Structure formats: C-alpha cells, structure tokens
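The other protein chains are all here in position, but one chain of the complex has been omitted.
Order as written gives the chain letters A, B and C; numbering starts at 1 within each chain.
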Amino acid sequence: DLPLTLIAGPCQLESLDHALMIAEAMAKACADAGAGYVFKASYDKANRTSLSGMRGLGIDEGLRVMDEVRAEIGCPTLTDVHSPEHCAAVAQAVDVMQIPAFLCRQTDLLVAAGETGAVVNIKKGQFLAPWDMPNVISKVESTGNENILLTERGASFGYNALVADFRSLPTMAKTGYPVIMDATHSVQQPGGQGGSTGGQREFAPVMARAAVSLGVAGVFIETHEDPDRAPSDGPNMIPLDQMPALIKSLMQFDALAKADPCRI
Amino acid sequence: DLPLTLIAGPCQLESLDHALMIAEAMAKACADAGAGYVFKASYDKANRTSLSGMRGLGIDEGLRVMDEVRAEIGCPTLTDVHSPEHCAAVAQAVDVMQIPAFLCRQTDLLVAAGETGAVVNIKKGQFLAPWDMPNVISKVESTGNENILLTERGASFGYNALVADFRSLPTMAKTGYPVIMDATHSVQQPGGQGGSTGGQREFAPVMARAAVSLGVAGVFIETHEDPDRAPSDGPNMIPLDQMPALIKSLMQFDALAKADPCRI
Amino acid sequence: DLPLTLIAGPCQLESLDHALMIAEAMAKACADAGAGYVFKASYDKANRTSLSGMRGLGIDEGLRVMDEVRAEIGCPTLTDVHSPEHCAAVAQAVDVMQIPAFLCRQTDLLVAAGETGAVVNIKKGQFLAPWDMPNVISKVESTGNENILLTERGASFGYNALVADFRSLPTMAKTGYPVIMDATHSVQQPGGQGGSTGGQREFAPVMARAAVSLGVAGVFIETHEDPDRAPSDGPNMIPLDQMPALIKSLMQFDALAKADPCRI
Partner (left out) sequence: DLPLTLIAGPCQLESLDHALMIAEAMAKACADAGAGYVFKASYDKANRTSLSGMRGLGIDEGLRVMDEVRAEIGCPTLTDVHSPEHCAAVAQAVDVMQIPAFLCRQTDLLVAAGETGAVVNIKKGQFLAPWDMPNVISKVESTGNENILLTERGASFGYNALVADFRSLPTMAKTGYPVIMDATHSVQQPGGQGGSTGGQREFAPVMARAAVSLGVAGVFIETHEDPDRAPSDGPNMIPLDQMPALIKSLMQFDALAKADPCRI
C-alpha cells in the first residue's frame, strides 16, 4: 500500500500565522521523509474538561484559517465537527471531516458528514469495541459516501485512564477502510489533572511506532512549538522540533510493514 | 430526605395511547407505594447502535405527546435532548431535560439546557470518573441554573460491558445535587448483540435495590408491557406488571436508608 | 435465611492480647446486634506489595493465637492459607480456611484445603468473572467437601484500582453456596501508594450496606483500634469503635433483605 500519512497539527487553532508556521514545518518534514501530510486543527473544542478551557477561534474565523492553510501550503486539511448544522460549511473549507470519539454514535452527525461527500474520519469511541465499528460506518455509507477513515484513540481503562488496544488496528482494517492511529489522544489521562486532561507525552512515539509496524495507513499526532503552553492537550503533544526525526524513524518501520503486511 | 422518586417509562415514545397507558400505570403504582413519579420517554433515539434501529416519533409529535401525558396524568415528565437547538422547544414540553451520557461533556448542549431554566438531569458518561462531574456541573451552573440531577448509568468495563460502581453514588452526592441510579442502562451490554445492544434485565432490580439502600434520591427504570417487543432497550427493561411489587419493595429500603443516611 | 454473619478482625495477627481484645469487642457487638461472628486474622501476609511489609506472627505462633481466640472467646475463626503444605495444620487451629484471591485458581491449594474437611472460603480473583467460579468450586468439591463460602473482593478496573460489581453477588449465589461481601478489600487501591497498597476506608460501609441489602450471607470487614497504625491494609480498615453502630445499621437492612429476597 501507500506510504504512511501523518495527520498533524496544533490541536486547536491559535491564529493564521501559527497555523501556517506549523503546517509549513510539518509539510516539509513529511516531504523530506517521503510521508504524506494532512494538516489538523480544531476551530472549536466543544467538549473541554471544564468550562474555562479555551475553545479556539470559532467556526467562521477558524474555517477561514483552514482554507488559507490549504491554499498556502498546498496540503489537505482536517478538522472536527460537532453538530450536523456545521457539516456543509466545514466541508467547503477542509478535505477531511473528523467525527469526535464521544460523538461516534450520533446518527445525525454521521449522516450529515457523509452527505457532504468529504472524507470522513471516524474516531472510535473510548466506550466502543473495534468490532462494533461496522454499525458506525454504515451510517456514513448510507449516504453513498465511502471516503471513510477509522481512527483508534484508546479505550476506557478504569477511571482517568485509557489503553490503546493494538488488536483494534487489524480488526478495523478488516472493514477495508484505512486505519489511523491517534498517538496523541491514546495517551491522554482524561480528567487526570482535575480541571483539565493530563497525558503521557513520552508514550506518543511508542504508540506511533507500534502502530506503524502493523501497517496503518496513517498516524495522528498533535504537535506544538511549545507544548507546555499550548491551550489544550499540551501534556500529550510532541514538540514540533522533534517531529522530523520521529517521522524519519517511523518511515523506516513503515517501509518494512508495507512490504510485509500483518494480516489477521 | 424526601421519599424515593421513580423516573420510569418506555424508553422511546411509541404513540400517545401507549405513553398514557404506561404513565397511568406507573403513576398509580408510585402513588400506592408513596413514591414520587416522573414519566420518562425519548422522542428521538439519536445514537442507536445501528442505522436501522427505530428512532421514535420525532421532536414535533414527540413533544406533543409528552405535553399531553403531563396534562392528563398530572405527573412531571423527562426526555433527553441531543442538540442545543432543541433545548428551548423541549423545555416547553417537559419538566426535566436529560443530557445523554455520551454527550455529557458537550459544552454547548449543557449550556443551552441550563439556559432554559428547566431541571437538567446529567447522565455521567461511561468514560467519566464520578469525581470529574463537578467540571460538567459547572457548565450548567454557569447559566445560573442549579436545578440539576446527576445519574449513574454504568462505566465502561472492557468491551461490550459496563459495571455500576456504587462508590459513584456517594461521590456524586457530595456535590449537593440529588443522585439518581439508572438501573436499566447500567445493565446494558453495549453492542453485545451485533447490530443492537444487549442487556441483563434480571440485574436491574439488583442495581435499584443496592442504590436505594444507599439513599439515592431516585431510580431510573425503563419499563414496557412487553419488553421483548419494545423498539429499543428491550433486553434490559422490566415488564410493566412487575413494577408495583418492585416499587413497594424499594420503598421499604428507601425508608430505612433515609432514616439512616450513608455518608462518606 | 439466617441473619448476617460478620467476618471481622485485624488483617494480620499482632499478638495474642491484641487478637483477644478485637475478638471480644467484635463478638460483643455482633451478639448485641443479633449477628453471627467469625474472627478473622492472618498469620502470614504472603503477598505484601513490597518485601519490607510486615508479614505477621508466622504459622506456629499464629495458629496458637488463633486456637486460643477460639477457646477464649468461643467464636469460630478464619485464616488464609497460601500453600498446600499448610492446610492440615491450619485446619486444626481454625474453622474456616480462606483461599486468597490471587490463588483462587491454584488447583493443589484448593484440593488440599478441601481435603481437610474445614469450611473453605474462596475469594474470587480480581481477574476472574463471577460466572467462572463454578470451575473453581468444583476443585474443592472434588474432595467431597461442600462446606464452601464464596467472597467478592473487587475486580481489576484499570491500574491500581478495583471495582465491586454487585451483579457478582446474585451470580455467585446461583451456585447455592453462601456469598460473602469483602467490604474492606473491594475498596483497596492496589499498589496505589508506591511501596504499599492504598484504600478508601470511607467506602467500606457503603459496600457493606449495598451487599447486605441484596441478602448476602456475610460481610467481611477488617477493623483495628487504630487503623492508621495497623501493619497492613490500614487505609481501608474501619476503626473498631465504629463497628457496633455499623453492625446495628447493617442488621436492619439484613432483616429487610432476608424477608424479601432479591433473586435473579
């Protein structure tokens, strides 16, 4: 199959300049390593742990920025949608619409996203078994849209903890759709810091490498030039300046995995 | 404190006659036993396991039925809301708006529900620790609305399984808000039947009794005159004709628990 | 059925005087409340979190103390066994031999315990489903011994955490053997304090009451006159002077539950 694609960016949009800076750095790092690249950022963090968490630029300004990134950097883009009403506008501005994990069973959202014809990346809920994804997929397929990606982002494991079950990757791959490993959110510690969500940044490259060795189509990683000052998900982000080395390393495992597919 | 309240009804609305039949039977059973009663039904099942699952009457017809039940039977009513846009209309037709567990971190929905001034019943997400509920609560409180109920409905426990953690009840009670035990959904087996969700009906009275003995404000139970033919959640519903005996039994434990509160 | 029995004592034996003091206080509290009583203590803590944890009096001195408690106080006694070789000696000194949860699948231990003819209390492993207990039971039954008790003490729930699944109680009761709720160990936080195991003492009465309301045969509670100075399991023990009120409260729920059995 195709070489690995990185879906990467700064969790939430901060400004046009910031988005361009990250997209440019990531696009170059991916091109240098022979990887595909999709810029990821959120215009609205609709389910922050607490009300005081920053939510981002909002839909109007946010979609303008996404559109501009695509135009200037020339890379496809991804953002997440939280309501059926937003889907049409979002589909104008980005290439991939992402269904958040908590919302992966909301029928109206899946159908509205599917109807735009855009690529739909469904994050498997923390509460969902991988073998239950076909029920979710068929809600999108019901619109005639088969441009679907499936993402593993960890399963609930007691309170304030997730575990990434790597059986999930080949299980979801049996649907025939490309599978993405979210190396950032699978090492979250939900609510683990009281008013915000903690994380274990050091394990994100571990998750990414293990997934790539199994032959995933893509890896989702959030990155920031200064993660400890990022407005959300900082504790599990990878510093931007470490990304080129990480991507190069992952591409070696990707080449091996794509030449020797792991089948179940 | 006050005697136990039952929140009970047929999962999804089937017709006005059906809703009235159940509400009347339940209101009588509760009155006979000295329990409070709130009629519960959904106008739209927005996150069915699969697309082919029946979704109910829809918002217009559904809210008319809810309004009619309240008028005819004289009991307060509860339904669940799935989008911020629906909150205002729903608040006209029912007394309690319920936030579904999967949506318990969706800030806009919590704020919109709070702004109506109606009572808001928040179901704790299957992925959420009980001590993280204050973050959720504060989203509703931010609107000035402090008419809040908190419901335990089980936590993810591996795949296709939930476990009801009874530490959750006194933990959530420390917020000062009334705590409800959802005896029906905490014995769900999510996705456990392939295209639909299974359940363990026999354990619902077990969950209810254990919770009542700990002094909860209310118990949430779905009931149907013929659970195996109910359009959703049949496998974990209690047959309607068994409810009077169950309520009478629960009221004995309730009297004991309210006289001898269980504090942590 | 019969009124509730308390299985209670100081986790590990400290001295004869200490054991007698606790047994006497507990026997009186149980008699006053109409409850049965079994003195519990360990002569050897064979699986402490760390090597430096105190292990107790050892088998020779320990069994002498157990024998003396039984003679002086006149109550049945329980201790746990860790190797098949110890079973015969232990059976001379106590009435009930307890199989530790970690060891509940060790065939030789179960058979050796069964062969003594003593009552065997099997703690369900943290890793075992309640419906898998019949396989464990049959190992004891193979010796012709059907004096068996089954104890719930929590199931693994992520790392460093347990959850008490109350479906386990009626599920195990279907075997026909008496079921005990271990209110102390089900609120452990295994390894949660680094070199020792933490606990949530405040939840032990919650676990006990919920279980009693479901009609269990007995409750297992560890107690100490000064839990914070107990050599093991202090964080989840109930202070001895709080036991009389707790037992009285539990007996009220027990009377109700035994008059109105909860069946599945």
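Heads up, the rule we're going with is that a residue touches a chain if its C-beta (ideal position, glycine included) is under 8 Å from a C-beta of that chain, and two chains touch if they have at least 3 such contacts.
Keep in mind it's a predicted model, so treat the numbers as computed, not measured.
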| item | value |
| --- | --- |
| Displayed chains contacting the withheld chain | A, B, C |
| Residue, one of C:Asp32, C:Glu72 or C:Glu85, that touches the chain absent here | C:Glu85 |
| Of A:Asp165, A:Asp182 or A:Glu222, the one touching the omitted chain in the full complex | A:Asp165 |
| Hidden partner chain, residues of subunit B it touches | 157-159, 161, 163 |
| Touching residues (missing chain, whole complex) on subunit C | 46-51, 55, 82-85, 102-103, 105-108, 125-132, 135, 138-139, 142, 155-156, 159-160, 190-191, 195 |
| Residues of subunit A in contact with the chain not shown | 155, 157, 163-167, 169-170, 187, 200, 202-203, 205-207, 209-214, 249, 252-253, 256, 260, 262, 264 |
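FYI, only the chains that are shown with their structure count from here on.
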| item | value |
| --- | --- |
| Interface sides of subunit B and subunit C: same vs different residues, half threshold | same |
| Superposition rotation for subunit A onto subunit C, Cα-based, multiple of 5° | 180 |
| Centre-of-Cα separation between subunit B and subunit A, whole angstrom | 33 |
| Averaged-CA centre spacing for the pair subunit C and subunit A, given as whole angstrom | 48 |
| Rounded Å distance, subunit B centre to subunit C centre (Cα mean) | 36 |
| Residues of subunit C touching at least two other chains | 157, 163 |
